[in-house]
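Take this structure, written in structure tokens, and hold onto it; I'll ask about it next.
Complex shown without one protein chain; remaining protein chains in place.
When the chains are written out, they are named A, B and C in that same order, and each has its own residue count from 1.
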Amino acid sequence: MAAITNFEDFAKRILKIVFWLLIILPMVILPLFYIFYVLPIEISCNFNVLNCSQKIDWSLALYMFDPTKMNPLDPTSYISQLGLGATSPLFKVSTFPGLTFAALLSSMVIWYERKLLAKMQYRVGPLYAGRIEGILQSFADLFKLLFKEIVIPAKADALFFISVPFALMAASGALLAVIPISPTNYIALSPYSLLIAIAILGFFPIITVLAGWASSNKFSFIGGIRALYQMISYEIPLIISVLSVVILAGGSLDLMGIVNAQSKIWFIIPALLAAIVFYLTAMAEVERIPFDIPEADSELVAGWLTEYTSMVFGVINLAIYIKLYALSSLFTLLFLGGWQGPAPIPALAWFLIKTLIVMTIFIIPRGFNPRVRLDQLIGLGWLWLIGLSFANVFIAVILRASGLL
Amino acid sequence: MVAEQVEMKKSGPGAARDGPGLSILVGKAKEVIQQAIVDPLTYLANWGRIYSLWPVHLETACCSIEFGAVSGPRFDCERYGILEAFGSLRQCDLVVVHGTVTRKMAPRLRWIYDQMPEPKYCIAMGACSITGGVYFDSYNVLPGVDQVVPVDVYVPGCPPRPEELIDAFLLLQDKIRKQKIR
Amino acid sequence: MSAPPAKTELRQEEKAILEALSSKLGSRITVAYSKPNRIKIIVSPIDLIEVATCARDDLHFDQCANVTGTDFPKDKQIEVTYHLGSIEGAGLRRIILAIACRVPSATPELPSLIEVYPSVNYHEREQAEMLGLVFKGHPNLSRFLLPEDWNDIPPMLKAYRLPGRLEGE
Partner (left out) sequence: MSIPAEAGLYTQAVDDDKLTVSIGPQHPGAGHFRFTITVEGDTIVDAVPDPGYVHRGAEKQTEYRNYLQSIPMLERSSLTDVTNIIMPYSMAAEELMGIEIPPRAKYLRMIMSENQRILSHLYWMAIQGIFLGHSTSFMWPMGDREMFIDLGQILGGARVTYSFAIPGGVRNDLPEEFKGRAIKTFNHFERRLVDYERIFYNNPLFLKRTQGVGVLPRKEAISLGVVGQTLRASNVKSDVRIDEPYNFYKEMDFEVPSFDTCDTWARCMVHLIEMRQSMKIMRQCLDKMPSGPVRAKLSPQQRTIVGEAYTRIEAARGAMSFHIISDGSTKPYRVKISVPSMRNLIALPRLLIGSHVADMPAIYWSLDYWPVEADK
């Protein structure tokens, strides 16, 4: 690495170190710490290992994630005293239902998406990175991006330019905070968690416009404005489609409560129209093809992402995929009954299976659809989707008033 | 390596003050750091670079249809992590010069190369980009792109078969594998 | 350029075109050759627009397919040939009418046909660049195919030698 000669180099170096910490700390060190240090202590605290056979039962590891099986009053469980146990907020935010879990899942989804798309196109897809079917492809991309030069364009507004990935990551992470993934695995419980999630979704257009403006690039600028148009015109149908779910759930704005209200029937059946509207609007929110208008690569080179390099670009992409994960899990919670399902499969597994299916449905249209045009997209949003979601609100009200649900 | 450093230390100005023991320690520490941190990191960075070469969408001439065939289903270069055509040059690390570079294109090619972030690699595809090919006597064609950008791998052929281009990607991977991290 | 002898008999349409041309314009045109499907006439630059208008309005040649500029250093002239085609004219789709005019190399100026045939726009621009021609009335004769910093004589002139070739090669 060249010697530091000016402040710009210094700032870049510092930024690189921050990225390293941000990525390496939650993704490598914390899981290692929990697996090799916390986990054995937890297991030995909660179960009498001596009474068991000498063979290590690895299924016990699953109980680490189940707080009900742990005894917080146990004096030997000093991990929980230190605030580092599996029930501690730090663990939840950084590792399991939080950022690391979502990031790992997202990077696997990137690989899965490329592989799935390749199969649809008579190709093989990533094959050599990671020996087994290119399973480490997104990690190869990650490490390459980590070791790449960060370029800040001369005319760009450096402060805003560099703050965009952090803001996006923060917003996506905040979205994860209110989404419970099983009755016992959640980061934060709130009676208004659905409302909070929708409020956080409102941040994204501001960030994209900021990115487009700060890049000082015409393609970025047009892309940012397009993103603003798209997200604002799709936020309203999204909220109204969620409204009918809230009515069906008896006015509960708590995602836990909504899932519990679906014990008899999944809401996708009475609120099918709302589910379709939510699906389309969520796809527009995460800019998936056919709604990838803000980053349409044949018109605007890469849209609002044009000037972003190396890990800055990587973090933005990761944040977008985390947002995809968050929206698919919202879909699962709102319409597919969350973690509810027949007994032998645990609740967490049910949730993950459903979410992966929803993500696949989000990904697949990329294979057989061209991109739509901005005016067509906005027309679709304002004319059809709002009408459809209102129709579903009436259906929900009627169902609720007649006492059928 | 350690012995050499001891020699150097002894002959240097600080030799009398430090003594040999400390300098051996320093040498050892350097070696340990080299083995424990720098080498794995180099490996990791190079492994990432090998399997994630994103080419710039820069078509200079007719070889681009063979590049299209390489990303097509029969030759599928995504197996090596090479995307078909990437959007912005800011995120790319590979320039494949698809054939002839004319005098009008040459400054643009250099400009594009300069805008890309380090590390970046260049493959000269086709006879035209190596020597000018059948356009050796043309008034508007550069006799070789290495006048404009540094080239890592040359692929002969007019146009090269897709297998040759994939071979060039593999040669480039070999080259990256031997690189020291910057 | 001497006209090669026609191998086969001309058909009805070619004869009609030749007759119409000679009756309308009389001695101002010279027929260079008339082969099946191909007729070439030579006019002077002054009459070019008039002949082209006549070809469009009376003979139904509604588009220009090609413009060729050729340098003849022996005659110190540059020949510009417009190849006109027809879509709407009955039975004319197979016929190409070439209108040629010669301008002196020293002052290579001739009127542009862009008012008559909008399709000559880029063809004329290309030939103007390649041979240093000046098409009077053309809205934009700026650099087209050559690099912006081209600093030599126009390349299609015979006086321009390719850099990779020796004299007489």
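Note that in this section a residue touches a chain if its C-beta (ideal position, glycine included) is under 8 Å from a C-beta of that chain, and two chains touch if they have at least 3 such contacts.
On a predicted model such as this, the values are computed, not experimentally measured, just so you know.
*Asks:* Which of the chains on display does the removed chain touch in the whole complex?
*Replies:* Touched by the chain not displayed, across the whole complex: A, B, C.
*Asks:* Which residue, B:82, B:106, B:151 or B:176, contacts the hidden chain when the whole complex is considered?
*Replies:* B:106
*Asks:* Extract the touching residues of subunit C with respect to the undisplayed chain.
*Replies:* Residues of subunit C in contact with the hidden chain: 1-4, 33, 37-38, 40, 62-66, 68, 70-71, 81, 83, 85, 87-88, 93-94, 96, 98, 117-119, 121-123, 126, 130, 143-149, 155-156, 160, 162, 165, 169.
*Asks:* Provide the residue numbers of subunit A that touch the chain removed from this figure.
*Replies:* Residues 117, 120-123, 155, 216, 218-219, 221-222, 289-290, 292-293, 296-299, 301, 366-376 of subunit A touch the chain absent from view.
*Asks:* For subunit B, which positions touch the chain that isn't shown here?
*Replies:* Residues touching the hidden chain, for subunit B, are 56-66, 68-69, 71-74, 84-87, 89, 100, 102-108, 111-112, 133-135, 137-141, 158-159, 161.
To be clear about the criterion, only the chains that are shown with their structure count from here on.
*Asks:* Which label fits the chain touch graph of this model best, line, ring, star, complete or other?
*Replies:* Shape of the chain contacts: a line, open at both ends.
*Asks:* Once you find the CA centre of subunit A and the CA centre of subunit B, what distance in Å lies between them?
*Replies:* Roughly 34 Å separates the two chain centres.
*Asks:* Which positions in subunit A are in touch with at least two other chains?
*Replies:* none
*Asks:* Which subunit C residues reach two or more other chains?
*Replies:* There are none in subunit C.
*Asks:* Using the touch definition from the top, list the residues of subunit B that touch subunit A in their complex.
*Replies:* Subunit B reaches subunit A through residues 44-45, 47-52, 73, 76, 78-81, 87-91, 93, 115, 117-119, 181-182.
*Asks:* Write out the stretch or stretches of subunit C touching subunit B in their complex.
*Replies:* Touching subunit B: residues 146-149, 152, 155, 160, 162-165 of subunit C.
*Asks:* Show me the residue ranges of subunit B that touch subunit C in the complex, using the header's touch definition.
*Replies:* Those in contact with subunit C are residues 102-104, 136-140.
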